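Part of the complex only, each chain left as placed.
We just call them A, B and C in the order they show up, numbering each chain from 1.
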Amino acid sequence: MSDIKYLTNALVQFRDERDWSQFHNAKDLAIALNIESSELLELFLWKSADDPDQERIKEELADILAFALLIANKYDFDIKKIMIDKIEKNALKYPINKAKGNAKKYTDL
Amino acid sequence: MSDIKYLTNALVQFRDERDWSQFHNAKDLAIALNIESSELLELFLWKSADDPDQERIKEELADILAFALLIANKYDFDIKKIMIDKIEKNALKYPINKAKGNAKKYTDL
Amino acid sequence: MSDIKYLTNALVQFRDERDWSQFHNAKDLAIALNIESSELLELFLWKSADDPDQERIKEELADILAFALLIANKYDFDIKKIMIDKIEKNALKYPINKAKGNAKKYTDL
């Protein structure tokens, strides 16, 4: 079993033991993911770019990944496939010769 | 090689071919993750809880996962470990007998 | 008429001419505010701390303020009062002698 499948199973079991699937509509899962992303970002607020409390970063990142996996599971997405597809799509939006060393958005390249 | 390792390698290769690691400090990666989370959320704005454009959800979810994996890679976190650790920690914050069928935050249980 | 009242009236008129109050439940207004906040933040992504496109900052800030005023209007909040109340509350959480020159969160002071 892949790691992603193993982790998804653990999350689904945690959810179902608490009978929480009734709350886990996709919109609220997306809200939850957003809230966790802001909690991660808060660890960097008023600080220089790399100045982390790594234990708290681990926890917020784990929460973010958990909601991302639950959303993928809700729609039965294959995470490996959607990520590889997106990397390929981004390779077209950001061709190496134009994007190299350049942080501009593709719409401004 | 695990799926997570395979995907991380693909993301790192994409980044390095474009010489983007210079921009990828942890704070900006956390900002990027936040922005992608809001783009996912926008797909649900003004809509009932489940009413998705699944192709766009796939893409936003892939972007979110990409930045999460890049942050984990930056700190050399083992994603499987940090997720299992967090699930175990959450099991203590949300004991089944108290949390079952209940969407309250653990601070209000 | 105060500026805040004047602006709220303009926003409500804009909304009602389009018959949008049916979509403007508080939850979706909070989501919209979140999305606009991320669009503002995106203007700073991968950039040093002050490096703005001021015209775009103006627009995103105006969108953020618009949704904030619409939420306040929905609950009939007096913006001047809730802001002054919060400043007074924050003055207790962040006493000058402890907080001066210090960016820590009040929970860590």
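Here is the rule we use: a residue touches a chain if its C-beta (ideal position, glycine included) is under 8 Å from a C-beta of that chain, and two chains touch if they have at least 3 such contacts.
Worth saying up front: this structure is predicted, and the values here are computed from it rather than measured.
The complex is built from one repeated protein sequence; 3 chains are visible, and the structure file as a whole lists 4 copies.
We take it that only the chains that are shown with their structure count from here on.
In this assembly, the C-alpha centroid of chain A lies 2 Å from the C-alpha centroid of chain B. Residue positions 31, 34, 45-46 of chain C each touch two or more of the other chains.
Per the touch definition, chain C reaches chain A in the complex via residues 31, 34, 45-47, 103.
Those residues of chain B whose C-beta lies close enough to touch chain C in the complex are 23, 28, 31-32, 34-35, 37-39, 41-42, 44-46. Against chain A, in their complex, chain B makes its touches with residues 2-4, 6-7, 10-11, 14, 17-20, 22-23, 25-28, 30-31, 33-34, 37-38, 40-41, 43-44, 47-50, 52, 54, 57-59, 61-66, 68, 71-72, 75, 77, 79-80, 82-87, 89-91, 94, 96, 99-103.
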